[in-house]
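Left out: one protein chain. Kept in place: all the others.
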Amino acid sequence: MRILIIHGPNLNLLGRREPGVYGVQTLPQIDAQLQELAEKMNVELKIAQFNSEGEIISFIGDNADWADGIVINPAAYTHTSVAIRDAIAAVELPTVEVHLSNVFGREEFRHFSYISPVATGVICGFGAGSYVLALEAIVRTINMSDRN
Amino acid sequence: MRILIIHGPNLNLLGRREPGVYGVQTLPQIDAQLQELAEKMNVELKIAQFNSEGEIISFIGDNADWADGIVINPAAYTHTSVAIRDAIAAVELPTVEVHLSNVFGREEFRHFSYISPVATGVICGFGAGSYVLALEAIVRTINMSDRN
Amino acid sequence: MRILIIHGPNLNLLGRREPGVYGVQTLPQIDAQLQELAEKMNVELKIAQFNSEGEIISFIGDNADWADGIVINPAAYTHTSVAIRDAIAAVELPTVEVHLSNVFGREEFRHFSYISPVATGVICGFGAGSYVLALEAIVRTINMSDRN
Amino acid sequence: MRILIIHGPNLNLLGRREPGVYGVQTLPQIDAQLQELAEKMNVELKIAQFNSEGEIISFIGDNADWADGIVINPAAYTHTSVAIRDAIAAVELPTVEVHLSNVFGREEFRHFSYISPVATGVICGFGAGSYVLALEAIVRTINMSDRN
Amino acid sequence: MRILIIHGPNLNLLGRREPGVYGVQTLPQIDAQLQELAEKMNVELKIAQFNSEGEIISFIGDNADWADGIVINPAAYTHTSVAIRDAIAAVELPTVEVHLSNVFGREEFRHFSYISPVATGVICGFGAGSYVLALEAIVRTINMSDRN
Amino acid sequence: MRILIIHGPNLNLLGRREPGVYGVQTLPQIDAQLQELAEKMNVELKIAQFNSEGEIISFIGDNADWADGIVINPAAYTHTSVAIRDAIAAVELPTVEVHLSNVFGREEFRHFSYISPVATGVICGFGAGSYVLALEAIVRTINMSDRN
Amino acid sequence: MRILIIHGPNLNLLGRREPGVYGVQTLPQIDAQLQELAEKMNVELKIAQFNSEGEIISFIGDNADWADGIVINPAAYTHTSVAIRDAIAAVELPTVEVHLSNVFGREEFRHFSYISPVATGVICGFGAGSYVLALEAIVRTINMSDRN
Amino acid sequence: MRILIIHGPNLNLLGRREPGVYGVQTLPQIDAQLQELAEKMNVELKIAQFNSEGEIISFIGDNADWADGIVINPAAYTHTSVAIRDAIAAVELPTVEVHLSNVFGREEFRHFSYISPVATGVICGFGAGSYVLALEAIVRTINMSDRN
Amino acid sequence: MRILIIHGPNLNLLGRREPGVYGVQTLPQIDAQLQELAEKMNVELKIAQFNSEGEIISFIGDNADWADGIVINPAAYTHTSVAIRDAIAAVELPTVEVHLSNVFGREEFRHFSYISPVATGVICGFGAGSYVLALEAIVRTINMSDRN
Amino acid sequence: MRILIIHGPNLNLLGRREPGVYGVQTLPQIDAQLQELAEKMNVELKIAQFNSEGEIISFIGDNADWADGIVINPAAYTHTSVAIRDAIAAVELPTVEVHLSNVFGREEFRHFSYISPVATGVICGFGAGSYVLALEAIVRTINMSDRN
Amino acid sequence: MRILIIHGPNLNLLGRREPGVYGVQTLPQIDAQLQELAEKMNVELKIAQFNSEGEIISFIGDNADWADGIVINPAAYTHTSVAIRDAIAAVELPTVEVHLSNVFGREEFRHFSYISPVATGVICGFGAGSYVLALEAIVRTINMSDRN
Partner (left out) sequence: MRILIIHGPNLNLLGRREPGVYGVQTLPQIDAQLQELAEKMNVELKIAQFNSEGEIISFIGDNADWADGIVINPAAYTHTSVAIRDAIAAVELPTVEVHLSNVFGREEFRHFSYISPVATGVICGFGAGSYVLALEAIVRTINMSDRN
C-alpha cells in the first residue's frame, strides 16, 4: 500500500510558527513519527511539503498511478484552492484531509473548505496526532474498498 | 480513564437507515467494537443513544464528574443545538465530535456545526471507523493533557 | 392501509391558541373527524400529539414497520428540526406535511421547512381541512405506488 | 359555484415534458378528470392554459365577477411574477396554489413563491392529484366562508 | 398574583459552568432569593428548570390558566426554539425574557432571539440580578394592565 | 410636445382593486384628467394600458420616433422587468417613473425598481396626483434639455 | 396653509458642489423660486438648511404645531438617519421626501432611504424642479386630507 | 453614588409621539419619578435630553470623572451610532441601555444595537418602568463591583 | 438539420439601441448573414424575434418536433425568466445561449442567467459574431450527438 | 497574427480526469487540432499548460509584445485568481475565456469568474470544440479591431 | 500650502481612552508634533476636533477656499457618515484618511469606510505616527498635482 503525505504552505515553519496554535513539534519530527508508524503497518510513504499551490497540483497528478491514497494538510489553501480540489477529484483516490488545529474554533473564513467535499473524510484538532489518525484512517479506507 | 460515548437522534435506526449514506452496521455492532477496543486500551466506557436533545444535555451534565472525556455524534443536533454546545462548554471536558458520513459532501446546512468550536477536534467520513478513530483520539488527547 | 397522524408542539392548545390564526376547532374534534373519514376509506390510523422533538423522532422510528404512510404537522419544528427530517428520510415512507395556517403569509422564518424536501407533498392553509385533504392525499399516494 | 382553473406556462407540454418530474398524464386528461369531479360536486369550471403572464393577468381580471374561486398552477411564474400576485390580490377571491411536483425538493429558486402569501392555501407534490385536492379545497373554502 | 419562573437548559449547572460568564451563584440560591422577594411582594411563584424544549412547552401550556405572568430564561433555546415562542404566544400572558449574561456581547448567534418579539420586555446582563429585576418588571406589568 | 403615458399590469382594475392602497378613481377618470391638463400645456398624449410585459416593450419601441418623453407606471413589472428597463434605455427618451402608492412603505420586494436607474426621475405616493405631477415633470424636463 | 422646507447637510454648497450631479442653481435661488410659488398658492413657508442631524430633529419637533406639512431633502441623512425618520413619524404631518438627483442611478447605498416609509411620497431626479413639484404635491396632499 | 441619565433624540416629544408605542407619560414626569426614586436610594442624578449625537458624546466625555454609572436610552441612535458606542467604551463606566418599547417586536433595523455590546446590560419593553428598573440595575451593578 | 434562431426582447431595435454596447448592425443584417452561413452548412433555419416571454415559450414548444437544435439570445429575459428555462428543458433539444455583449462586464444583475444551466453551452461578447459562432457550435453539437 | 493558447491547472490530466465532465480527448490531441486550424487561418500559436498561477501570470506578461490575442482556459483559477485577471487587464490584448464544460450547470462557485469582466468574450460547454470556436472568435475579434 | 487637520468624535479623550488600542499620547501632544513638522515643511495648519458630525461638515464646507488639502481622522463617523463623505467630495480637495489603530484588525463594522472611496489615500495603524505620515502624504500629493 502506497500513500502520499502532502503538507501545504507554511508548514515548513512548524515549531516556530504560533506554537500556541500549531504545537511545538517540527515537520521533520512529525514525518519521522509517520514513517515509523507506516513501517509497522507495512505501508510505503512519499512525503512532501510545498508552499506553491501549483506544485501540490503537479505532485498529485504526477503520483496518481503510484499512490493508493492521499493524506493532505492543505493548510491555507484549504479555504481558497479550487485547483487542488480539482486535482484530488481528478485522480479519484481515497483522500483524508488533515488539520493540526481545530479550524472551526478559529476565524470564520477557516470554517469553509474547498477540499472536504471531494475528500473521503476529515480529521482536525489533534495537533501532530491528526496525521497519525489520518494515516490509520486512509489505510482502513483502502482496506475496506479492497474488500468490496 | 472514563469516556462517555453519546449517539444522537435516529442513530438507533442504523443499518436500516439509508445504508448508502450511513453503512450497514447496526449501533449494537458498533458499540461492541468500541467496548472491545476500550478494554484493550484499559478504558471504561458509558455508552448511550438519545433521540431527545434534552436527554443528551442531562446526560452530559450528570456525568460531568464521572467522565474524563466525551465522544459525541450529535447527528442532526450538530446543526441546530446551541444547548448541547453549551452543555459541552459547561463541563469543560475534552470532546471529540464524530460523524459517520462526510457531512461536507452533503446538504449545505450539514456543513455548519454548533458543536465543533467547543470540541477538541472533529473526525468524519469513515463510517463506523470514525468512532474507532475518535476513541483513539480522545485517549491520546487526555494522555497529552495529563502529561502537561 | 395504516397511517400515522402526528401533531407537533403546542397543537394540544388548539381552539385556545390564537383562534384568528389557527381556527376554533380543538384537536380531539379534528381527530374524531379524521377517524370518521379513515373508517370510510377503510384506513387504520394511529394518532399522537407531542411537544417534544425527541418523542416525535422515536414515534416515527418505532412505527416504521407498522405504517404505510405519515401525515405530519410538525408545527414549530417545521422550521428548526433537522432531526425530524432525518427520521422521515430514514423510514422511507410516503409523507404528507400539513399546516393549519398558510405559513407563507406569516413571519419570514415560517417560509422555510426542513421537512418539505423529504416529504411527498405539502398542504397548508385550509385549517382543519388541511388534515382531511392530507389524509386523502396520502391514501392516493400509497395506492398509486402500490399500482406501480 | 364557479371556479377558474388556470394552468401556467409550458403545462401544454405535459406528458411530453420531463415525465420523471411531472408525470405521464396530458393536460386534456387532467382537465377531463377535473370536469368529471366538478360535475359530481355541482361546480362549474372555466379552464384555460396560458404561456403568457399578461394573458393570465387579463383572464383573472376579466373573470373577477364570474368566479367564486381560483385554482391556479402558476408554474414558472410562481417564482417571478409580482403581476400575477397583484391580480389575485386585486380580485379578492379564495385562491388555491397548486403544483404537480414537490417544488421544495427541487432547485433553490423554486422554493420561493410570490403567489403563496396572497393565496388561501398551497397544495403540491401529488402530480395530477394536486389539482383534484385543490378543487376539493377551494369548494370547501368557499362553503366555509359562505357559512360565516 | 401568580408567576411562573422558568429556567432553560444547562442552568442546573450554574455556579459550576463558566463562572466568568454566568457568576458563582447556584440555581437554588437564586430561587431562594426570588422566593423571598416574592413573599415581600405577596406573589406566588412556581419555579422549574428544564433541559428539554418539549417540557418547557408543556409546562407553559399546562399552567396557562394558573399563571398571571411568566419570567423565562430560555438559555440556549432563546436562539433556536420557534416552539417555545409559539407556546408563549399561545397562552397570551405577560412574559419577561431574562438572561444572566449580556448576550449582545457574546457570539453573533446569541444576538438573535426567537422569544423577544412575543415577550413584553427583555432584561439581560445583570447576573442573578436579572431575575430580581424581571420579577419586579412582571409584577409592574401585570399591575399596569390590571388598571386598564 | 408628444408624451407616452403607459399604465402597467392590473391598472385596468383601478377603483375596484384594494381601494385602501390605490384610491377610488378609475383609470379612465385619471386619463381624462391627464388629457385636460395636457391640452392646457399644449401637449399631445398617447395613453395605453397593458397587462403584458411584451406589449409594453413593443409600444415603447414602436413610438420611439413619435414621442418626446415617457411617463410610465410599470406597476408590478417595476420590480421584475429587465426587458422594460432595456426598452427605455434603448429609446433614450426622458422618462418619469410613477407609482400611485408609496412603494417604500409596502413589501420589501417593492422597494427595488429595475426602471429607476434608467429613468430621469421618480414620483410616488400621491395617488392619481402622481400622474399629474409626472406630466408636469416630464414637460419641465423636456423644456430644460431643449434649452441646452 | 404652512409648510416647512428642510434642506439637509451640504446643500449650502449647492452650485459649487459637483454641478454635473446637482445642477448650477444655488440654494438661495431655489428658495426664492419656492417663495414665489408659495405666494401664488397662498402658502406660508418656513425654510431652513442644517448640516446637523440633531438640528433637523429639533426643527421638526419645535414646528410640529406650526406646520401643516413638510418638504424635506434629507440629503446624506436619507440613508443613515433613523432619528429623522422617528421625528417625522412622531409629528404625524404629511411629508414629501425630495432629492435633486435620481438617487437610484447612483451608488448602491443611496438606493435605501430610512425616510421614505414614513413619508407620504417621494420625488427625485428633477434638480431644483424636484422642490417645485414637491411643494405642489404637499399642498395637493393637505387639501385632499382636508376634504376627507 | 452619581448617575448620568441620558435621553436620546425625539424623547422630548414623549406623550405626544405615537402614544400607542411609547406611552402617555411626558419626559418631565419620568424624570420626576426617577429623581424621587434616586433620593430614596441616596443617589445623585444628572439628567439630560439631546437630539444631537455629538452632544451626547460630549456629555458622556465631560462627565466621565463625575459619574459612577450611566443609564442611557439612545433611542434612534441605538441602531446607527458607532460614536456613542465609542464614548461609552472610552469612559469605562457601568452602563445600562434602556428602551421604552420592546425594540425586538418592531422593525428589523431596530433589532440591532451598536450600544449593547459595550453596555453592562439591557432593559426594554416596560415603558417608563424601563427607566425605573434601569436605575435599580445600575445601582446594583455599582454596588456589586464596589464589593469586589 | 433544422435550427431555431430566437431573438429576445428589444433586439428589433438593434443598430438604433446603444450602438456602443450592441454594435451598428441591424437584426435583418444579422439574419441574412446567418441564412448565408446556414446554406453553406446545408442547415435550415427558422428565425424569429419576440418581445413577449409567452411567445418565446410557445415558439419553442410548437417547434419542438421540427427542430434539431436551438440558438437563443434571451436578452433581458436571460436574467428573469424561469418559464423560458422550463421550455428549453422540456423540449430536450441541444441549445446554445448567445449574447451580443459580454454580459459579465456589465451590471451585476446581468451576470446571472436562468437559461445557462439548461443550455448546452454559452457564447457571448462577440457582437453579431456571437450568432455566427453559435450556429457553428450548435451544428457541431448535433453532429457529435448523432455520432454517438 | 499571433495567438497565445493558455491551458490552466489540471488540464494536463485531460482524458483521464472525469471524462463524463471533460470528454475523452487528451490535451496533445486538442493542441494538434488547434495547430491544424491555425495553419489554415495563417495564424501562429504559442501553446502552454501551467498548474501554477504565477507561471500563467509570467507567461502573459512575458508574451505581451509578441501576441495579438489570448485564448485562455483558466480552469480552477477562473473562480479564484484576481492576479490572472490583473495580468490580462495589464497587457490590454483581446482575450477569449474558454471552458470545456458548461460551468453554469455545475457547482455554485463555478458560476463566478474573475476573468470574464476583463475578457472580450466567453465560450463554454462545447468540450474541445470550445477551443476551436475560441480560436475563430479571437481571429475575428482581432480582424475587426484592425479594420477600425 | 494650507492644510486642515480634522479630529473626529471622542478623540478629545485620547490618552484616557483605551490606551491599549489608541496609545498614551494626548491630542494636544499630537497637535504640537504636527505643528512642529508643518513649520519645517513650511505648511500652515488649521486644526480642530469635533464630536458633532454636522460641525465637521460645516468646517469642511467653510474652509473649502482656504485649504489646499485635508487630513481627517473621522473616527467613529468613518463607518456611518455619508454626510462627511459628501462634504469631502463636494469641496474636491486632496484628502488623506487617517486612523490611529489598524481598523482592519478590529470589529467587522470598522472594516468599512464611507470616506475611503472619496479620499486620495488611507493611512492607519501607526498610532500618532499615522498623522505624521499623513501630513507628509498630503504635502506630497499637493506638490505632485501642482506639477501637472
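A, B, C, D, E, F, G, H, I, J and K label the chains in the order they appear, each numbered from 1.
Here is the rule we use: contacts are C-beta pairs under 8 Å (C-beta built on N, C-alpha and C of every residue); 3 or more make two chains touch, one makes a residue touch a chain.
The model shown is predicted, which means the values in this text are computed figures rather than measured ones.
Where chain A meets the omitted chain, the residues involved are 8-10, 12-13, 16-18, 50-55, 75-77, 79-80, 109-110. Where chain K meets the chain that is not shown, the touching residues are 102, 104-105, 111-113, 116-127, 129-130, 132-133, 136-137, 140-141, 144. In the full complex, the hidden chain is touched by chain J at residues 52-55, 57-58, 61, 64, 80-83, 85-87, 89-92, 114.
We take it that only the chains that are shown with their structure count from here on.
By residue number, the contact pairs of A-B overlap by more than half with those of exactly one pair in I-J, F-I or D-I, and this pair is I-J. Remark: chain A and chain F have CA centroids separated by 62 Å (rounded to whole angstrom). Residue positions 52-55, 80 of chain K are each in touch with at least two other chains.
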